[in-house]
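Left out: one protein chain. Kept in place: all the others.
So that you can tell them apart, the chains are marked A, B and C in the order they are listed, and the count of residues begins at 1 in each.
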């Protein structure tokens, strides 16, 4: 599934955060290993990195299995990243066709994401597919357990088309998730007594995982009811909160940077919020709100931003330089708009960072610069004397007009 | 230290519970093993069950050590249960003189408690002795961290003679124990920066131990400041809450029933609140308050209760019979007063239990019975027809008079 | 009148299909109490004790029957869950008979109930009764009570019955009797109940039964001195409990000593309460108090 908010009516269940902060995604097989630690049943499976390992894993599972590409992207099924195989030949062929290649799904860009691991799992006889998740209810400021009988589907779609099919139980952080809440939710899932008790244990484990590992989202979609009436987590999604990773050194090692856009990964490593977009106007802005506003204004004058970029509040000259270097590394960028409102970040620092990046990259792309606030005059002076192709603007809209008129 | 409440002015820090519920004590060496798991520094040491093991342990520690009898009683030092030894001969002699024997301390009865384990520990160079504990503040309904510079002393005495020497920091259960609270308390202990940081870590570990193991009290007395300015827990007290032991199956195995009065242990195993006293009037009562009131009334008429006993609310016939059997097993008892106010416990059930115990033990001790409440008439009828030597009374004071007049 | 419960109280019994829950639900019904529902998960749809419907959840019980007071008999391990379920179902008064709730669970629970504005009586308590309203929400024997104008509040269970028995024997009726429970952390304390009695026009005087341990009686004394306007007599039991005796696994601790009982007696006397000399003198002292305030 994609990474957007889940909303039911006017209630927003956070599955993502504002631009400028982040979740760390992990692979399904890593998430399932965490599930197992918290007593949540998962299918028997092995991770394969070569076709030979995949064949051996299929053999270990009795000759039939499901192979699942391990990528940080939803839509794997539609993209051809999941296959049920009935023989080792099938397994070998599928694995060879994916491992070391890029997988394109409806949620990736045209380039796709590299596949280096396959999860090979036993097949389960499924009678129904449920949905189970823990995230934070932004309005109530509380964790919330979400369940639905409509598992296996995109949950945002369910929330839009049939909001009553999703049931939410807020969780008090002192008390934790209580048995009566599990009973209430299990009741919505039409389970028999045994499965309801099992669902209660799974919910309780899922909540403990959410809290103890500092997650922003844990999700089981689908949670299958097997033909035998057992429950099993067929998929697993665990998003770890970046801001809390310092408490979990082990989890930091679960990161897979091959799954990220190169520029975005570079930016992330520097704690710069950067999102690659389709246009040609590179944007250096401080503050997520001002960055979005700048994009809006650029669009207003008929131009197109090449990126969202928030260089952050307390940026140093080096950080600004790194941000500008990332902007200039984007081959789509042929001009740059700077919109800095000095607060914690001082304009003179920003100016020096810009110059440093232009020098280092040898770039000569034209700049429209709008600066205000702390140390604005020294900042402008530094840029004015730098020899760069700078047009100064007093307002956002002036800057947008100026940059759009560059030939 | 003894097991009474700690009170500072009108504030009561719970170190014990009302009669009728209980804490499970564990040995110092077991408590120190828990300390180590929570990062609280303890002296290097070994447990010895024979003089040979004690000698070997002293040798392992370099020829000098402190030997400490492992008993569930305070006042070990005064009772001769602790000794610093400078040679293996000394160690052997001291160990041989204690192991397999009973140790009498100011807090045991004349019989003392058996010593089967010695803790052999390295010696620390001590410059100061501090006090540190976590328990529950009954008034605030919150856990509380207690510290004092007056470590190594009986803390109730400190609380009485110099209450300002004890500093308390209540802990919010949602937030846990916070660094600023550690700084505030460390500040009261006159520690240098390094030791203050270490104290903060110890406090934080002590709180996590308290919460995660469901303790009613964790205490370090003394927490020594060594000559090198390090902190180390020289003694360790961990009381586990009985009511929460179901959550901690491992901890249940830490019980040492050899340390308990035999009748009290028997009663405890049956969840009967029983305390052996000095008198001759056995008391069977339901309810802790009524049991205390009964003792008070017996004293009023010049007689002396042989025990406190609360048979509990939902007692079955078997449980009542067991309670009466325990009363009759006390050689000091030559008469029995029954004071039952039927609520959850019905009088007829109580009557049948009494008769069963008298039959099983073949006892013929006289009874004064006062019964009221649920099913009182059937209860009296059963006793009246039992053939036992029963005097009925309508009030507590009548019953007390009746039993005191038995020859 | 009377406090906390009256003719409008509609009781849901959590754990009604258990042995104790069933026995005492019937006893409450027999006394005249409106026991309108029971709750046992998985037993919804049954009826018990004549025609009391059983529901799977408190929420359903409240929606279907208008229950506004809960009486809890579930095992200790399920008690926190049961109390929170009642609080979340907007039951304003929860009476928890269950004993053995871990103290640290009570710490969490008391935080939560404060936040929710829900009053808990207990745990490990006999409950409360309003004889004039024929409303009994607890395990006390109803037959010993007599409608009247004396309030009773106690930390104890059976000792409360003793007190009531002595009052009734002298014809002194009770406006309300509340057993607040003996655990270290309880939902409602002496001061809370005294405030209610102070504001209750049906209560002329109060009998308070305290004991050694804790400082709740001292807190009560402080309130009596400052804000309580009615005659009150008080008993402290445990004066003869031997001090400082080290207990075995069983009995925990003799938390107080006679000095402690004395300090409570002193605080209460200094605050203006009449002291009941021994547990055998509850009725007589209350009678004297009545006579002297005529």
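Quick note on the criterion: a contact is a pair of C-beta atoms (placed from the backbone, for glycine too) under 8 Å apart; a residue touches a chain by one contact, two chains touch by 3 or more.
These numbers were taken from a predicted model, which means no experiment stands behind them.
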Of A:150, A:216, A:251 or A:325, the one touching the omitted chain in the full complex: A:216
Residue touching the undisplayed chain, where the options are A:63, A:125, A:314 or A:387: A:314
Option touching the unshown chain, where A:47, A:120 or A:136 are the choices: A:136
Selected residue (touches chain absent from view) among A:85, A:267 or A:322: A:267
Hidden-chain contact residue, picked from the options B:84, B:174, B:227 or B:269: B:174
For chain B, residues in touch with the removed chain: 172, 174-175, 178-180, 183-184, 187, 193
Touching residues (missing chain, whole complex) on chain A: 2-5, 7, 10-12, 14-25, 73-74, 107-108, 136, 138-139, 141-143, 172-174, 211, 214, 216, 241, 243-244, 246-247, 255, 257, 259-261, 264-265, 267-268, 272-275, 277-278, 285-290, 292-300, 305, 308, 313-314, 341-344, 372-374, 395-397, 400
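In this text, only the chains that are shown with their structure count from here on.
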By number of C-beta contact pairs, the top two chains: B-C
Sequence positions of chain A contacting 2 or more other chains: 174
For chain C, residues that touch 2 or more chains besides their own: 108, 111
